[in-house]
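Please see the structure below; I have some questions.
Removed: one protein chain of the complex. Kept in place: all other protein chains.
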Amino acid sequence: MTIQPAAQTGKADRRASLRSWWRRTGEENVSAYAFLLPSLVIFAVFTFYPAIFSIFASLLRWNLPYKPIFIGFQNYSELFTGELTSAVFWKSVFATGYFSLGVPINLFISLSLALMLNQRLKGVGLFRTAFFLPTITSTTAISIVWIWLYHPADYGLFNTLLLKLGLPIQAWLRDPALAMPCLILMGVWHGMGYNIIIFLAGLQAIPRELYEAAEIDGAGGLSKLRWITWPLLSPTTFYILVIGVINSLRAFTEIDVMTQGGPLSVTTTLAYYLYQQAFQSFRLGEASAVAVILFALLLLLTLIQFRLVEKRVHYD
Amino acid sequence: MIRRIASLHVVINIFLISIVALGLFGCGGGTPESEEPETSGSGSVDADGHVTIEFWYSLGGDSGKVVEELVKRFNESQSEITVNGTYQGNYGAIMAKVWGAISAGSTPNVAQLGAAPLLGETGTIAAVSDYMGGESGIDASQIKDVFWQYNTAKGTIWTMPFNNSVPVMYYNKDLFAAAGLDPEKPPKTWDEVIEYGKQLTKDTDGNGEIDQWAFNTNDDTHWFLSAMFLENNAKIVDEAETEVLYNSPEAVEMLTLWSDMITTHKIMPVNQHSEARGDFLAGKLAMLVGSSSGILSTERDATFKVGVAVIPTVAGKEPVAPVGGASLVIFKHEQEVIQNASWEFVKYMASEESALYVAMNTGYLPIYNSARENPDFIKYMEEHPNLNATVLSLDYAYSIPEFSALGTSDTELRKAVQTVELGQASPQDALNAAKMAVDKFIKEQPQTQP
Partner (left out) sequence: MTDLETSHPVSTISPSTAGKRAGFTHSRRVQKWTGGIFWYISLIVISAAVILPFFWMLATSLKNPQEVFTYPPTWIPKVFHFENYIEAWHAAPFARYFTNSFLVAGAVTFGQLVSCCLAAFAFARMNFKGKGLMFTIFLSTTMISTQVTLVPSYLIIEKLDWIDSYQGLIVPFIANAFGVFMIRQAFMGIPDELEDAARIDGCGRLRFLVQIILPLTKPVLAAQGLFAFMGNWNSYLWPLIVTNKQEMRTLQIGLRYFVSQEGSTEWGVYMAAAVVVTIPVIIIYFLVQKSFVEGMATTGLKG
């Protein structure tokens, strides 16, 4: 720390205060923002600006190719309570919720499989690869294969299996009651590999001593699960839940390839409804309104999850 | 000392990172303002006056190759204009791209797509009728009237006929023979379809499930349903194009017939239109109603004898073959020389020679009246007798008015069919719902051009 003489001329003053500003603000601040800059620029241009644009667009009636007209919140009121539109909208809200059931199902199955894989068995790597294969295959390719599996005629593989069991064949993706469960099943198959890997990592981070201590005290498999594994795994579980919900709300490819939102719009989730409004009906105002609603929903769900589950998550 | 080095490092860091950031973003400009659609888009003229124009088309596979060949021929036939053609995906995909391009002011010069006359309302296309007269024009009377109607919206002929088709009924002659039916006598009325159908629906491997169906249609069920409406004298849309009329008793009668084929007579599977063509080719479907454009490829891909018949009709009434297909569109360009070049290209693509080439290499209809007398075409027909049904259908061809809500109407009709097939609504209710949705859409459109 240099000692400043009592009297200073103006210029020296300014230079000194600049230096001390620099010292105070810290080159750390400036540096940090420089490090953040590339990401921020991209986010600004391709995430934030479009999002704001969409918010404004949701206040317009903008049916291509006509010019946009300002209509305030009419798009929203139409979606929520309008005569024809609201029926479709609420149906898609329901479909979105229905589809997201895949997340807890996926969680349960991945956790079970991860637990199984966590036994020190030989060849675990092979099984792990098997489970991970669906995840690394492109959604498009998978969707096509599963359309084929779900073929409504008797030579579709699933129908063949049903017939072997003496059950009648099903229309699967063409049956409004079964279409969504079909998508969910495929979604679980597709996504569980990722979850398993993450669960495995979390499981392996739990110290063995805890288990051994519990075993010595006569704790059985289920007790160990309940009192050691589950609590210590909770951050991982939470992470998977949040990511799962976000991804399920954004799902698009499989719906577009396999059912195009049908039959009878049962698989039209909010994300797909948005696409239909923007790229098939060219109603950009309405599409933007749906986009904003989707965003708000995502935000809400994530906040709720953070609040509720935060209490139950144990960090050490 | 340390601090000085630290500051130096900071400067270097910021410098480096900014370079990276700028490099990544390149010469990106400021934020785009919302703008009005401009009329200029692609296309360019170079110093010698040589014009290059962009052409978007939506035919793939074999038909796509035909388009590409014609583009090549045009480029080779003269040296003032070069056309760059690109395939943009199917009708749905190209429509989305065109709307996007209009919005962003970057339209191509010529496009081939369906529902093209509706683009007239956008103010971005040049009406073909403006070019038809004059020196560089063509003789409109040479092309069958119905195709001009297909390219008319609100009284103006906006677009040029190019590839058109009608619904026809494909049938499996081998399956007919196996069921004791005369393979050369396909059904002419819906009653006959049902009668034949009952003998063609079977469970061939005895596992308790029907695996051979008598009848089905392709995905564009709205098209075939419209044919049935028109056959029964039900109107689609009113004169003033302000509302749709297909909740009338005549129309409901047809949708009921459709539904009965599934539930009462059990000759058609429920909601399996996407699989229909595959099933037909696999010999699991006896009769398939589809576009005539697929005749050649179906003959090639089938391992059995294929027959093609005119679409069946209501007993005592004449068949109606609503025209489908796509057209050529000229987008306005501020430079007249480029717009004129677009017309020259379109004129070539729709010339008698080109039209014949299209008709003889795809299943699309011959649009010129003279085609029927053309010796090459006659010989071609003798080699492909199945195309007779298509040419016969020309006599029954009809153009559904291109009203502004046509797209929505088609979607609503498909929805109505699906709802009725899945037993979720009665034909009357389904058509009422469709009418409500389409009328609402029509009301929302501004009445004048933007």
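Remarks
The first chain written gets the first letter, and so on, giving A and B; residue counts start at 1 in each chain.
As a working rule, a contact is a pair of C-beta atoms (placed from the backbone, for glycine too) under 8 Å apart; a residue touches a chain by one contact, two chains touch by 3 or more.
From a predicted model like this one, the values you see are computed outputs, not experimental measurements.
Only one of the listed residues, B:121, B:275 or B:352, touches the absent chain: B:275. Considering A:54, A:100 or A:265, the position touching the chain not shown turns out to be A:54 (whole complex). One chain of the complex is left out; on subunit B, the residues touching it are 2, 5-6, 9-10, 12-13, 16-17, 20, 24-26, 28-29, 32, 56, 60-63, 86-90, 93, 96-97, 100, 103-104, 106, 205, 207, 211, 218-219, 275, 277-279, 281-284, 294, 297, 301, 303. The chain not shown here touches subunit A at positions 25-26, 28-29, 31-33, 35-43, 45-51, 53-54, 57, 113, 116-117, 119, 121, 126-134, 136-142, 144-146, 148-149, 153-155, 157, 160, 189, 197-198, 200-202, 204-205, 210, 213, 216-218, 227-228, 231, 235-236, 239, 246, 249-250, 252-253, 257, 271, 274-275, 278-279, 284, 287-288, 291-292, 294-295, 298-299, 302, 313-316.
Keep this in mind: only the chains that are shown with their structure count from here on.
Subunit A and subunit B have CA centres that are 37 Å apart. The residues of subunit B lying in touch with subunit A in their complex are 6-7, 10, 13-14, 17-18, 20-21, 24-25, 28, 31, 34, 36-37, 92, 96, 99, 102-103, 119, 121-122, 124, 205, 207-209, 211, 269-272, 275, 279, 284, 407-408, 411, 415, 418-419, 422, 424, 436-437, 440, 444-446, 450. Residues 22, 27, 30-31, 34-35, 37-38, 41-42, 45, 49, 61, 63-68, 83-84, 151-155, 163, 168-169, 171, 174-176, 262-264, 279-282 of subunit A are the ones that touch subunit B when the two sit in their complex.
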